[in-house]
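Up next is subunit A:
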Amino acid sequence: MIVEGLGGWLSKVGNFSLTLLIVTTYGLLMGAFIERIIAKVQGRIGIPYRQPFINILKNFFKRTAISHGVMFYLGPVFRIAGGIGTLAFVPVIYGDEMFSNFSMAGDLFLVIYFMFFGQLGMALGAGESGHPYSAIGIARGLSQMTAYEIPFALAVISIVIQYDTLSITQIVAAQQGGWQNWTVVTNWVATLAAMLAFLGMMGYSPFDIFLAPQEIPIGPPTEFHSAYLGLMQLNRALFGATKLVLFMNLFFGGATGWVELMIKTFLIYMVAIVIGVAFPRFRVDQGIRFFFKIPTLIGIMSIIYVQMVLTS
Partner candidate 1 sequence: MVATTDTIDIFLQPLGIYILALGVGFLIPLVYRVNRNSAILVFFTALLIMIVIAGLNLLAIINGASVMDIETAGIKPPFSINLRFGLFEGACVLAVNTVALLGAWHYLPRLKQHAAALLLYLILVMGINGMVMTRDLFNLFIFIEITSIATYALIGMERTAKGLAAGFKYIMATSIASAFYLLGTIFIYYQTGTLNIDDIIANQQLIIGPIGFIATLFILTGLLIELKPYPANGWGLDVYETAPGGIASLISVGVSAGVFFALYKVLPIMDLYLTSIAFIGGFTFLISNFIGLKQENTKRLLGYSSIGQMGLLTLVIALLVQLDASAHIPLIIGGLFINHLFAKAGLFWLAAIVDRKNIKDWSSIAKHPSLLILLCILLTALVGLPPFPGFWAKWELVMLLASEQLFGWITLILIGSLLEAVYLFRWFSYARNVESSESVEKPAEVSVSFLQQIPIFITGLLLFAIAYVMSRFMNVDNQLIYFPLMAGFAIWLIDRLNVRVKSLIMLLAVSIGGYFLTKDLEGINKLFSYLLIGGGILVSFATLYRHDDRKGFYPLLSVLLLSLATLLRAQTSLEFFFAWELMALSSYLLVMLGRNKQNCDPGIRLGNDQKNDQKYNQINAIKPALIYLLFSLASAYFILVGFAVSYSATGNYFLFSLGDSGTSTTLAFSLLAIGFIIKIGGFGLHIWLPEVYAEADDDFTAILSSVVSKAGIFGLIIIAAHLGVRADIGLNPAYVLGWIGILTATFGALMAVFQEDIKRLVAYSSMGQLGYIVTGVALMSHLGWVSAMYMTVNHFLFKGILFLSVAGVILRTNERFMYKMGGLIKNMPVTFTFTMIAIIAMSGVPPLSGYGGKWMFFNALMDKGWYWIAALAFFSSAVAFLYMFRLLQTVFLGQRKLEHRKLREAPVILLIPQGILIAIIFVISAYPKILIDVISTAIDPWISNTLVWKGTAMQAHYGYWDAPLIMAIIAGAWIAPLILLLLFAKTMKVQKVEQFNIVYAAERPRRPEETHFAYNFYAHYDRAIGFVVRPRATAFWNAVIEWTHSFAASLRIFYNGNGQTYALFIIMYFVGLFLVNGGLAL
Partner candidate 2 sequence: MNTLINFPISLIVLCSGFILILLGLWGMLTQRHLIRIIIGFSLMDTGIHMVMVSIGYVTGGTAPIINNAVPMSEATNLVVDPVPSALVLTAIVIGLGVTAVMLSFAVRIYKTHKTLMIDKLTESKW
Partner candidate 3 sequence: MMLGLMAIIFFNLAANYTENTSLSKLAHYYVEKGPQEIGAANIVTAVVVTYRGLDTLGEVTVLFISAAGVGLLLRRKKAEQNNNHKKINSVKETANTHKSSSEIVETATELLLPMIILFGVYVFLNGHLSPGGGFQGGAIIASGTMFLLLALPKSHISRLLIAITESLSGFSYVVVGVLGVVMAGGFLDNRFISSGTYGNLFSAGAIPLIYSFIGLKVGFELSAVLDRFRKETSNEEDDPV
């Protein structure tokens, strides 16, 4: 993964742009698909697949009617920079130099920390709007984040111990050679903890109060509009897909091709959807307390498990 010369870097950027495009499109499509599934469950018809694309295009060409100050406009920029950057540090397709992105810049640790970047920027932008609802949403979202971060961190530590590396590429490499080598099989405890954290991370019911789709129209983005909203929607698709890719890489053996990637990520996504449809919503403090109990316990067990069983 040695990149040399300006040309090398330029082609790297080009490759990454392609990845970006694919992943974003995939994210948007999947979003629409999920909407349709939920609609079916609830007995509605649902949106057409093109709807997200139309939404974004429409928003981009709308004129801005209000002004909240510089930070307000920078918020979505931070947000999408977070999404793009996160994707940039994740190798998407295993064994394919073209889609390994910029994963040589940093390891899993970098990805996890950089995921905060977008959230922080988003929070700042929404805060600048001056609307208390957005601040409340952020407060809740950040709180929930700290909570699911615990089982997630434990699970990550567990697999880092297991594979003795922080490099995502190497983690994927270690899972090659059949499903029996996937983390979900070899270290199911950690996967369980991580998937519980994943529920919180995706912001679906029962952990969707910070978005509060009913009370606070769509949570933090509530104040955004036009191109800003467009950026946000783009990011929602992109970032969501990126997280799925990350989980796939860490726990489900990664992907050697786009098709495998799409199937795997979709299935992972479905976990959140199914649970979300089946469960009522937690209040935010209940949600936080939940993460501190069972998922954390499982996370702790995962480390014990990996120390006792796998590395002995």
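Candidate entries met the following condition: all candidates are chains of the complex that A comes from, given by their letters.
Basically, a residue touches a chain if its C-beta (ideal position, glycine included) is under 8 Å from a C-beta of that chain, and two chains touch if they have at least 3 such contacts; residues count from 1.
None of these values were measured; they are calculated from a predicted model.
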Selected partner (touches subunit A in the complex), from 1, 2 or 3: 1
Subunit A - residues contacting candidate 1, complex: 13, 60-61, 63-71, 73-74, 76-78, 80-82, 84-85, 88-89, 102, 104-110, 113-114, 116-117, 119-120, 123-124, 127-128, 130-133, 135-136, 138-140, 142-143, 145-147, 149-150, 153-154, 157, 160-161, 164-167, 226-228, 230-231, 283-286, 288-289, 292, 299-300, 303, 307
